[in-house]
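First, the structure itself, so that you have it in front of you.
One protein chain omitted, others in place.
For clarity, chains are labelled A, B and C in written order, and residue numbers in each chain start from 1.
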Amino acid sequence: MSAPDLRTAIREALAEELERDAAVVLLGGCGEDPGGALGYLRERFGPERVLGAPSSGLALAGAAYGAAVAGLRPVFELASADLITLAMDGLVNRAAKFWHVSGGQGTVPLVARAAVGAGCRRGAIDSQSPCSWLQGVPGLKIAFPSSPAEARGLLKGAIRDDNPVVFLEHRRLRFARSAKGPVPEPDGEAIPLGGARVARAGRDLTIVSAGGSVSDALDAADLLAGDGVDAEVLDLRTLRPLDLEAVLESVARTNRLLAVEEGPRLGGWAAGLLGLVAERALHDLDDAWTLTMAELPIPYSPTLEDALLADAGSIVAGVRARLGLAPGVG
Amino acid sequence: MSAPDLRTAIREALAEELERDAAVVLLGGCGEDPGGALGYLRERFGPERVLGAPSSGLALAGAAYGAAVAGLRPVFELASADLITLAMDGLVNRAAKFWHVSGGQGTVPLVARAAVGAGCRRGAIDSQSPCSWLQGVPGLKIAFPSSPAEARGLLKGAIRDDNPVVFLEHRRLRFARSAKGPVPEPDGEAIPLGGARVARAGRDLTIVSAGGSVSDALDAADLLAGDGVDAEVLDLRTLRPLDLEAVLESVARTNRLLAVEEGPRLGGWAAGLLGLVAERALHDLDDAWTLTMAELPIPYSPTLEDALLADAGSIVAGVRARLGLAPGVG
Amino acid sequence: MPGLGAAQPEHATAGYLGAYGRMLLIRRFEAAMERLRALGEVQGPIHPYAGREAVAVGVCMALEPADYVSGHDHGHGHALAKGTDPEALAAELLGRETGVCGGRAGAASVIDLQNGLIGCHGTVGGSIAAAVGAGLAAGRRGRVAVAFFGGPSADLGYFHECMGIAAVRRLPVVLVCERDLHAERARGIAGADVAGRAAAHGMPSQVVDGDDLWAVRAAAAAAVARARSGEGPTLLECRARGLDEDSGGAGTMPRDPLAGARERLLADGVAADVLQELERGVEAELDRAVDRALAAPHPDPAGALATEFSPAR
Partner (left out) sequence: MPGLGAAQPEHATAGYLGAYGRMLLIRRFEAAMERLRALGEVQGPIHPYAGREAVAVGVCMALEPADYVSGHDHGHGHALAKGTDPEALAAELLGRETGVCGGRAGAASVIDLQNGLIGCHGTVGGSIAAAVGAGLAAGRRGRVAVAFFGGPSADLGYFHECMGIAAVRRLPVVLVCERDLHAERARGIAGADVAGRAAAHGMPSQVVDGDDLWAVRAAAAAAVARARSGEGPTLLECRARGLDEDSGGAGTMPRDPLAGARERLLADGVAADVLQELERGVEAELDRAVDRALAAPHPDPAGALATEFSPAR
């Protein structure tokens, strides 16, 4: 079975969950429609399961929360993750709080899908990573798949999860046909949210990443192997909950930690991860650093955008510099 | 001159800036009005300088951005920091981006004021710290004063700053009449944003905090002195920009770092600060940890809310445990 | 709470008698909570519902128990109107483990799913989104979803965006703008036309005398019938004049909805001693509820603060 592209992966996951559970409904769909799916799914499942709605993040998130409280499992789509800014009251103040505030009376099983990520010349307001806006919200899960196959399994896991989930679909994954590294779960199965994945085993250095950057880390690991550096690559899969134990276990073996994030350093998950590891296992660490973006909005100019974004090459260069290896070795 | 309470401090700062610069206007004011100020100021400066507006975070933030681009210096008020969720598009996608996206054509000198903080039995949706939602947004400053006197100086600094600023007024400061620790700036002067403040000098441990928690840290430092632990207390004042150099300088002397944050650990600024320090000065650190809240919404029940919040006592207990001191010594 | 029973659609005086009891319960409950607040027993804010009782109770008379309701920050009024047990609600405001939300919510955010109360919403306008969302689910089961919200909501995005969705999808939703004209005057807001704003979304609307239980129930019954038959949403603007702060509660204001309901029942032939017995019953029930709530344990932080997430399905 050949690995799916992102659109196919998303469409299949949605179709299978709509088929499996009559409570699942799709809302919205005026955006980039990364699954390319909504027209097809509306035809197959009808307008009561696949509902058009104005592209209004405020009301969509609020209504999805109300629908979930009342027993549906809504999946709604924001045209772009930058528009999560409009959906924050529903996600943060309502969906994330309901289970606790109600004293466990009910849950809010909604999924907010959004295209995310820089590198596509979309400019400052259509390229942002929303991870830092949301990671500090208890009660809200963030899934950030690293390949089409992962997206398929994690979307199914997100829809089956009883908690609200923001599901981020990195734009650069659209060009990826196959998952890098092993995909341990058989195709078509849901991946439960919360566990990190060892995308590549190694002994010298742990590179932690998520979403579109994981394949850069894997490429970098291949290049570093030529330098004699055996890098382990961890794919976090979800940023909340965060599988800190998996990172600690890896760092206990490698003693070096690099976190690669597509986003600014200050306030980002990568620096936070270093802090959590330092707090728990300071003396396991020989070195720890991050590779992130500069503290700047993402510029439209291709020259500037490329300069701002990390890739496999900059990961390799960073590791070489940090380990004191001669540049260009290997 | 006696130190002001928070309401007086805010009202005076607003009045002085309205007086000083005709471009300053106040928008909104349907909220808790921590300055208790808007009625008085409207009478003094007239309805063209102190404008009522519906309590709509979406339009207020968007309109403040437009007004700032067109030459005003708007200060608007959200009833509560939890409602920053409604103002995110204007703050994050517009105000924070304008200077860079315009190629430096203009700036967005707005200030968004909001009451923030737990401990007042306001429940999960009226007690949150918004720091983690905003700290990862390049171009947006976050000021978080630690006392009424600091609030006065920092609000004046925020209004004079050419960049957009979120200004957080901690509810517990309302009960504080005086600033703890030295206030180096003479009363009435603006404090420029960006520099941390040594609230208490010490040699054994650096406690970093911001907002309402700084006075807890100072109380804890007094108690720890009885144990023979000489703690330095750093008041960050702003969470973006973050004065990392001040933290590094302190940690280079004390070799121990504790960051105290009123908010969850995952995604919070405290863990991120540890990470930034680990990245730059891992080998200066003998120990580093955070004191934050559990990963939970803030419960209404006073019993549960008190259990969730740190105070001077829990800071002391944490330090004693971490340093291996017998509990109750001193 | 026998004798108070959740408000039910009924056309005899009997239904209104129970409804009057529930209005009285809301009024007395609030006063009791304010007293406990002055004593430091209730520590959180309480947004008063006195003067609006006819709105929540009149609307809930037109509903079935399984119908959904979302409230705004005056949550205790909506909860009691929809049938929440006063003891569980008092315990909630007291922050006790036996509270309807285990003491986690407080007054402004009460949730009581068993009685169809999907939540109360401090964010102005948030209740509208919740009910419109619940309307998506309600239609499948022949249920109706009702949002209560204040006059200030009509200026905000939630109101308009959600009216648009409800109208386009013909959702079984009733939007109840419960205007406290007294509170609005105190805030310096001019009396805007709320009902008229529904026209922008092609939604029918009606201005209702929010001080008159009978008028509210009649308007709500028509809107609920419309919703349940699949014809779509309705906006009701219920104008309550609010209690004058000086009036000191029930009975002293000519427009006090509680006093008005009592007079109407007397005029309709209900005997004074029947009313008095009902009133004594409400007082006794309430006293018992408050006493029990005060005796209930505080939540134990150890267990309560254990898990962030609901266990995966």
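By our rule, a residue touches a chain if its C-beta (ideal position, glycine included) is under 8 Å from a C-beta of that chain, and two chains touch if they have at least 3 such contacts.
None of the values given here were measured: they were computed from a predicted structure.
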item	value
Interface partners of the hidden chain - shown chains only, full complex considered	A, B, C
Which of B:9, B:24, B:101 or B:260 contacts the chain that the document leaves out	B:101
Given C:47, C:96, C:197 or C:262, the one touching the chain that is not displayed	C:197
Which residue of B:24, B:51, B:155 or B:281 touches the chain not shown here	B:51
Contact with the hidden chain (one of C:53, C:112, C:161 or C:178)	C:161
Contacting the left-out chain in the complete assembly, out of B:9, B:24, B:38 or B:68	B:68
Interface with the unshown chain - residue positions in chain C	155-161, 164, 196-197, 199-200
Contact set of chain A toward the excluded chain (per top definition)	30, 52, 54-56, 58-59, 82-83, 86, 121-126, 294-297, 299-304, 307-308
Chain B residues touching the omitted chain (full complex)	25, 27, 51, 53-54, 56, 58-59, 61-72, 74, 89-90, 93-94, 97-107, 109, 138-139, 141, 160-163, 192-193, 241
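We take it that only the chains that are shown with their structure count from here on.
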item	value
Centre distance in Å when chain A and chain C are each reduced to the mean of their C-alpha atoms	41
Whole-Å gap between the CA centroids of chain A and chain B	30
Sequence positions of chain C contacting 2 or more other chains	99, 101-105, 109, 123, 157, 308
Where chain A touches two or more other chains, by residue	58, 89, 93-94, 97, 100-101, 138-139, 241
